[in-house]
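A short worksheet on the structure shown next.
Excluded from the complex is one protein chain; the other protein chains are retained at their positions.
Moving on to chain A:
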Amino acid sequence: MSEAAMAVVKPEMKSYIWVQTVDGSIQQVEEEVAMFCPMICREILQTGMGSSKNYAISLPQRVNPAIFGLILDYCRFHQVPGRSNKERKTFDEKFIRMDTKKLCELTSAADSLQLKPLVDLTSRALARIIEGKTPEEIRETFHLPDDLTEEEKLEPLRNITDDPRIRLLNRLYARKRKELKERQKLKNVEVEEERVDERSVDDLLSFINGVDGDTKGARTNKNKKKNRRRKDNSRDPSSINANENLNKGLSALPPVCHNGAVDNVLGASTSNHSRNLTAVNFSPKLEFVDGDVDDDLDPAMKEELDREVEDFARRLNSDWPERMQEILSLGQERRLIPISMNGNGSTVAIVIGVEVIVIRSL
């Protein structure tokens, strides 16, 4: 049947308004429902359009047929005068449940039709979606680009544990620690008190920068009081060895030259680190290790370690990048360089404490 015929044959004698959506398709809408939209209402009253198919009201570009269908559902419900507030609220709450994309389309469409109650409803729903999310999460949800410059991000630095390089380092350590722990299980070592390192930050820095003088003063770290209150801490606290100094205690280091390869080293997560490591007493004096060979080392182990070191040394490049020059030259100027151990950085330091302990116990 042609639509014109249908219009004639309709038994209820209802009035219909003709509207055309942006894709060209034309449809009929019950008059009272259509009039609920202020924009349509105005079009009818001011221009007389909508009375027939040829004079269908053109809906704004943002209103596609699917969305229009939703809007009609909304209007159809709410234009009925007898409904209670509770009913309306319940309807709204159910109505609003849809994916974010559709919600955005609906908000835009409702706005172009000037349907304020629906705009408010959808806007509030979007606001609730936004609340509590980080900018990254919001970007994900709404498919938005990350195009702000550093300048524009006046937001202060996030907690430094987010730094990907720190995470990378921690993964490295986690794997190394696991390996060393395995080795440690094979051994039984005595505990001995270690001497505390007394040197200041300055000394440490000058030492690193190649100024001789303090090699004889190198002492090993002391770690006392391994009171672990954490049940999940599986580390053995008490294995500390005194005067041994490990040389080049390298296990197979993942090829550090390649970012990608290192990334594959997925050891314990960073959170694991903070949990396991903050239980350790960290000596404020930075740990020093002597470069001398340790006599207490198992010769076989020592040999293995020597081999690993050589291996690693071979793999290293001998180029000095500018940054290295910078560091060295700074050292020569005797300018102090800060040691920055941040959130996970200090975790790393403590890792080191444990690492050293573990190494020592071999």
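Everything that follows uses one rule, which is that a contact is a pair of C-beta atoms (placed from the backbone, for glycine too) under 8 Å apart; a residue touches a chain by one contact, two chains touch by 3 or more; residues count from 1.
Everything below uses one rule, namely that contacts and distances are computed from a predicted model.
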{"item": "Undepicted complex member, UniProt protein name, chosen from \"F-actin-capping protein subunit alpha\", \"Histidine-containing phosphotransfer protein\", \"Protein TRANSPORT INHIBITOR RESPONSE 1-like\" or \"Trp-Asp repeat-containing protein\"", "value": "\"Protein TRANSPORT INHIBITOR RESPONSE 1-like\""}
{"item": "Residues of chain A (touch criterion as defined above) contacting the omitted chain", "value": "62, 100-101, 104-105, 107-108, 111, 119-120, 123-124, 126-128, 130-135, 138-139, 142-148, 150-161, 163, 165-166, 169, 173, 176, 201, 208, 210, 245-250, 256-257, 259, 274, 278-279, 281-284, 286-287, 289-291, 309, 312-313, 316-321, 323-324, 327, 336-343, 345-349, 351-352, 355-356, 359"}
